[in-house]
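A single protein chain has been removed from this complex, and every other one stays in its place.
On to subunit A.
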Amino acid sequence: MSIFNRVISPVLALVALPILLIGAWWIYTLNSTSFFVPEPVGLVETFISTWITGERLTADVLPSLRRLGMGLALAIVLGILLGLLIGLNRTVRALTEPVFEFFRALPPPVLIPVLMLLIGVGNTMQVAVIVSGCIWPILLNTIEGVRGIDPVQSETSRSYGISGFSRVRYQILPAAAPPIMAGVRQSLSIALILMVISEMFATSSGLGFTIVQFQRSFAIPEMWSGIAVLGIIGVTLSFIFQFVERRVLRWYHGLKEVENAA
């Protein structure tokens, strides 16, 4: 395989469309005088002065990322733990499933005022909002994954005396990993949305707060640059996820390939 196939070609595939879009955008805004429409060169300048050389990186971006990370981590841990508990127990499952469908249907932003009253204003509230939205896809997928485990696999575990915690570790978790990972993928975008929305209420730092501030003070180029930061965070999250997913589910993708070829 040549260097072109291995390195250049995938990189080209990655950047070709963005370059094209930015080019079109640049041409389109050459003669534009509208204050509300950003143009690429100006946006890059604003982006650098606002987010990189300014103080906002530590004052706003890092607090936001911290909330995002904590919310996601908590949602993943809680979702998987609860999902295992419920998925492995028929009675608990029968009792909880209808209730879950109800809570899942609630849009998490409506919980913000309630959570503000219950938890108070601050980091904890924002993390709670992120968890309350992100946990559902993970929780429900874990339950589904545990329930869908092959009975022959479980009998194999039993006949070799693999039970209790060992069974969870060696059989249940790996077997349920594909649906769990699909749930995590869904919750990533939910987390980003909820991070921004939760920061629009009763906060004095964070990306959501800053973007709304810019908008209200007619700092339109700065506002656009803030939106670009959100986009970059989203893309980075998705790359990290893909990297982890490819390692964790290597066996699964291989197995599917073999099954599809047959």
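Couple of notes before you dig in:
The working rule: a contact is a pair of C-beta atoms (placed from the backbone, for glycine too) under 8 Å apart; a residue touches a chain by one contact, two chains touch by 3 or more; residues count from 1.
The rule is short, and it goes like this: contacts and distances are computed from a predicted model.
Hidden from the displayed complex is a chain whose UniProt protein name, among "Xanthine dehydrogenase family protein subunit M", "4Fe-4S ferredoxin", "ABC transporter" or "PadR family transcriptional regulator", is "ABC transporter".
Contact with the chain that does not appear here is found for just one residue of A:Gln126, A:Gln171, A:Ser187 or A:Thr203, A:Gln171.
In the complete complex, the hidden chain is touched by one of A:Tyr160, A:Phe218 or A:Phe239, namely A:Tyr160. Where subunit A meets the omitted chain, the residues involved are 150, 152-153, 155-156, 158-162, 166, 170-171, 174-175, 177, 251-252, 254-255, 258-259.
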